[in-house]
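Encoded as structure tokens, here's the structure I'll be asking about.
Here the complex is missing a single protein chain, while all its other protein chains stay put.
The first chain written gets the first letter, and so on, giving A, B, C, D and E; residue counts start at 1 in each chain.
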Amino acid sequence: MDAPLDTLIIDRLVRDALLEDLGDAGDITSLAVIPKIATATVVMRARQAGICAGLGFAQSAFALRDPLAEIQCCISDGDPMAAGDDVMIIKGSARALLSGERVALNFMGHLCGVATQTAELVAAVSGTSARICDTRKTLPGLRAAEKYAVRAGGGVNHRFGLYDAILIKDNHIAVAGSISEALDRARRYVGHMAAIEIEVDTLEQLNEALEAGAKVILLDNMSPQTLREAVERTAGRAQLEASGRVSLETVRAIAETGVDYISVGRITHSAPTLDLGLDIDLA
Amino acid sequence: MDAPLDTLIIDRLVRDALLEDLGDAGDITSLAVIPKIATATVVMRARQAGICAGLGFAQSAFALRDPLAEIQCCISDGDPMAAGDDVMIIKGSARALLSGERVALNFMGHLCGVATQTAELVAAVSGTSARICDTRKTLPGLRAAEKYAVRAGGGVNHRFGLYDAILIKDNHIAVAGSISEALDRARRYVGHMAAIEIEVDTLEQLNEALEAGAKVILLDNMSPQTLREAVERTAGRAQLEASGRVSLETVRAIAETGVDYISVGRITHSAPTLDLGLDIDLA
Amino acid sequence: MDAPLDTLIIDRLVRDALLEDLGDAGDITSLAVIPKIATATVVMRARQAGICAGLGFAQSAFALRDPLAEIQCCISDGDPMAAGDDVMIIKGSARALLSGERVALNFMGHLCGVATQTAELVAAVSGTSARICDTRKTLPGLRAAEKYAVRAGGGVNHRFGLYDAILIKDNHIAVAGSISEALDRARRYVGHMAAIEIEVDTLEQLNEALEAGAKVILLDNMSPQTLREAVERTAGRAQLEASGRVSLETVRAIAETGVDYISVGRITHSAPTLDLGLDIDLA
Amino acid sequence: MDAPLDTLIIDRLVRDALLEDLGDAGDITSLAVIPKIATATVVMRARQAGICAGLGFAQSAFALRDPLAEIQCCISDGDPMAAGDDVMIIKGSARALLSGERVALNFMGHLCGVATQTAELVAAVSGTSARICDTRKTLPGLRAAEKYAVRAGGGVNHRFGLYDAILIKDNHIAVAGSISEALDRARRYVGHMAAIEIEVDTLEQLNEALEAGAKVILLDNMSPQTLREAVERTAGRAQLEASGRVSLETVRAIAETGVDYISVGRITHSAPTLDLGLDIDLA
Amino acid sequence: MDAPLDTLIIDRLVRDALLEDLGDAGDITSLAVIPKIATATVVMRARQAGICAGLGFAQSAFALRDPLAEIQCCISDGDPMAAGDDVMIIKGSARALLSGERVALNFMGHLCGVATQTAELVAAVSGTSARICDTRKTLPGLRAAEKYAVRAGGGVNHRFGLYDAILIKDNHIAVAGSISEALDRARRYVGHMAAIEIEVDTLEQLNEALEAGAKVILLDNMSPQTLREAVERTAGRAQLEASGRVSLETVRAIAETGVDYISVGRITHSAPTLDLGLDIDLA
Partner (left out) sequence: MDAPLDTLIIDRLVRDALLEDLGDAGDITSLAVIPKIATATVVMRARQAGICAGLGFAQSAFALRDPLAEIQCCISDGDPMAAGDDVMIIKGSARALLSGERVALNFMGHLCGVATQTAELVAAVSGTSARICDTRKTLPGLRAAEKYAVRAGGGVNHRFGLYDAILIKDNHIAVAGSISEALDRARRYVGHMAAIEIEVDTLEQLNEALEAGAKVILLDNMSPQTLREAVERTAGRAQLEASGRVSLETVRAIAETGVDYISVGRITHSAPTLDLGLDIDLA
């Protein structure tokens, strides 16, 4: 994958995770048992099939532990892995690699898990025009990493936070009084560089939104039939995003309605870890 | 639950999560659409049954957004929730509460998920002497929070990091040359205030560890029969922890072997979020 | 002005600025000369006409110095001030207020300067459909504050950073090979929630961009005649932003060409401070 | 210029500025459009005459983006630049250099602006014994950088903050009761390593200060005639600083009165950016 | 004592110290054993005579643990304490106070130790014109706190760091070539607001320094006789500081030579803790 997460962001996350694991005393097991001069060759392997994501995090973890470690990636983020595949080979200080192992695996396991969940949904809608996207339902502190993993899995990112795009929901509409008033307020506040999306729950609301000139519309919790009707009414005047009750079983039917985007919280907040392990050859 | 996470730690995590979501521009949707003086009453409700954990995080999120908000918890961490149960009621600035909503829910959803997964395993071993414990397989940056949620779910914490206890694994033993040499090195390094656990893969290794005076032994990836044999051989001379291939299906059989602890990575790294929502009544 | 900057962001900036000014020894002049119990009433006054911006920063500075200080704002951000107008009245510990004075004034002076420069341009284009917007040419560390001041002055914000919208410039087009290829790559990378703008230098490039479906186009360094021609060719198919050589003298002519946005670096990177002062009545 | 700002300070400022610009998503334009392996040669050029300041900031920005970039400075801080002069040449990753460009230019533009404003005043007083110095009227967070730029422009620094020297102003004198009492309190508080300056508004106050043994005296808002009289009365017993209403038009007359220092807020808080640009040759 | 350390600085130090002690798990003893609702009254008492310093740190520690705690100081910083004297009374949550106890005492013990060591030296030179001052030989991270304690003990502060005054030592003179050249370079670099001190080891160097117009001179490692001779030669033309081999036994002889300042590293880097304890009355 050719578009990695920025290294400044990766290094900050990895450094914090290492400090979380090392505390004030450090890796007291390795300090007690492993001689300072011992070296090791470590192979990270997938123990389960899935999509690779997070190599930069593992590299950063090992490099921060041993700046002289030799690190070789066997595959790229975004690539599929079979159980048993080599992922990364690291040679360096035994103490250093052992003390970075868990942080490297914790990142890789979670990010591969997110990428794999995403890729399954992307595969399920293959051939339709729908793209799978994430939400702000991410684990605190890990949003940048998780959104990167979504891209590695073939998905596309929704907004990153409250700050980079407007999403007008039912409560906002209620306070503003109407869909058109809410859209007007939003357009006065932001300019041409912030997208404005509005959530609608019914086809009546969809009509209002289209009349008010909405360009991006979130269709919340609609059945495939209603979604199909929404696509027809919209007739290309706006981009349509479907959300709610999306699973591997339902996603294709939703995609086939013709919506442009399907957003899924589960790929970030409920992705089970992908099983990876380190085989260590101590010298 | 009477033993919450320290507020300094909670506030630091929540503040960072709010800043992650607010960025430099803040909640531009609410700033654009919601008048500054609007107030709201918000009810957080469980949409799924499970165990409550993380109320302090939600409180902190709303209090950091509106220091004058009135916050009332309807239940306590560790309590079971049914779908539809009220969890928390908050009155305050509409803008503030809307901008804190997602962070509050992201913490609560994940921590209730961890507590619920833990509680299911705890219930499954009920009546045995085995206790369910966590691992270091946690999501980066969230270890303190997740370990708290494990306690809320009735589990007990394994070590918090590399720094607070010694866990001698196969690689350490290989470098040291033998189980007894590895234990000796560990004992020379730490004193009376750091526990020392040693991992064994076979009953032969168990014998070696017991002869070397090990007081805490990790039995890795053993079948229930082998575990039972290990318990008999140990005869109370050491505390025994079982790990590997633990699931809701297998956990009771493992517990019934008589081991003292069963450690499970899945309760932290793969807990699906628990579904909670906010019903907002804007004034 | 009803849409202030988020208090978490303000407090972080003000706290850092106070620590920059206080160092390790604190305000040694006041510690040496002013008794601890002395109180003061301070009136912040404009010494020059302009637009108010940054009251929240001054409030934060005084409140962080003396949490019990009574602070009263006489006007609102976005309001015009005449020389001599009262801006804010603060009563509290003399030592505290004296030690916060410079930080409060440094923020207010700069932000009022930015707002005032913006407002002059906004006034100059009054009656046209053009809106004045800022750029990423901001002073390091102060972008959130300066972009807020632009809004206070009646302007609208361009993107906040590299992260929240795509802006394809000449170098990007050169590498991609063509305008349409660059736009395609951008659309594959981001979804529906990130705006994509493309910079063109000639009317030929404008044609290419329009054919490729560009929705936001930056017209760089074009004369009013060329801009007018660009507006005509575009015929509402895209939003148009003009940039380059914008001054108080030229801005109206540019606005009258019919462009939608005029971006100006000068309002943030070269805004002279607005003169404000504190009159202190020590008790 | 042989006395640069400390690299620890530069790197901290530049890193923060890069993170401000990159956010959580990074430079999404370059990630989308520029291939990872593309390289570039970038030439930073002055587009306006002025004094160079801030090369270390630009170097740091590019080095933090691409640690392997080759960076060559064509001139030194403190040197004059003509429009069109090459300032710095950088070869490295195209993505990295594009993502660091704006931060490098934002620092350089501002610091060259400060140095240039300073140098104009320094030139204007050439041949007199007066030195141009700065104030605490700096932009929040940028004081260390701006004070460095003042030195690059030939000026000298006033105190860096409230912590490193005492400056007794009218309010302090009022509370203390008299100039001599205020000076006494200050001398009791600090020892031999912190300078003590006292502000006077009239010649009568000057007499009092001299009698009380003041060694550094700030003459605030006095006309050249009064300043000349103050210099005569002082007769070398104290160092004299003039402040207030200093501009390029008035500064020489002030300098010719014989004062030792002339402090000017404008060189830091109101310096317009110096125009520099990057010419990028993508490979 | 009427001139405390700035609360922003105190709170930052205390918060960091609390986090150091609490780690990720918090005070697990109190969480396990003390009910959440238990309250306590705590009396901090001196168990040894000495000078009080650091009350603000203890207050901050208890207030950060329990914002509702009632805190009453029985004496002031700078006051003498006898063994058994009450220092502070705190009422609040038992858990909170127990978890803040050690941090409060660690600060108080060290700072009272510094103040007490200082006060002994100050008393020993009583009646002379010499003032006791500190050095940069402080414990890393604690300089601001220790320098405050020196003031509480009746001492005066030398420079706070490398940044706030110039101290030219033998190595600097060697590189510059001569005392006068070193002083010239220093004067060109800094202006009127940074003190310049020069270290001399012999009376010949003293002569050179005086001829070069030095105003502050450090007499390093001279015998009382030589110091007396130095005072005579100087004849009031410069302030003189003696350093080296200063102890409670030698300090009066040094002071009686007529030097203005005597600097002592021992009062900060080697002050034994003062014994204080908490008597806790749990309710």
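Heads up, the rule we're going with is that contacts are C-beta pairs under 8 Å (C-beta built on N, C-alpha and C of every residue); 3 or more make two chains touch, one makes a residue touch a chain.
Since the structure is predicted, the reported quantities are computational estimates derived from the model, not experimental observations.
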item	value
Partners of the unshown chain among those that are drawn	A, B, C, D, E
Listed residues A:Asp6, A:Asp27, A:Asp85 or A:Glu146, member touching the removed chain	A:Asp27
Touch with the omitted chain, as defined above, among B:Phe57, B:Phe107, B:Tyr148 or B:Tyr163	B:Tyr163
Contact residue for the chain not shown (choose from E:Asp66, E:Asp134, E:Asp164 or E:Glu208)	E:Asp164
Those residues of chain B which, in the complete complex, touch the missing chain	3, 131, 133, 156-160, 163-165, 189-195, 197, 216, 239, 241, 260-261
Sites on chain D contacted by the missing partner chain, in the whole complex	2-6, 8-9, 143-144, 147, 157, 160-161, 164
Where the missing chain touches chain C, by residue	20, 23-24
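Basically, only the chains that are shown with their structure count from here on.
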item	value
Chain labels contacting chain C and also chain D	A, B, E
Centre-to-centre distance between chain D and chain B (centres being mean Cα positions), rounded to whole Å	51
Where chain D touches two or more other chains at once, by residue number	20, 22-27, 31-32, 35, 99, 160, 163-165, 189-190, 194
Chain-level touch network, classified as line, ring, star, complete or other	complete
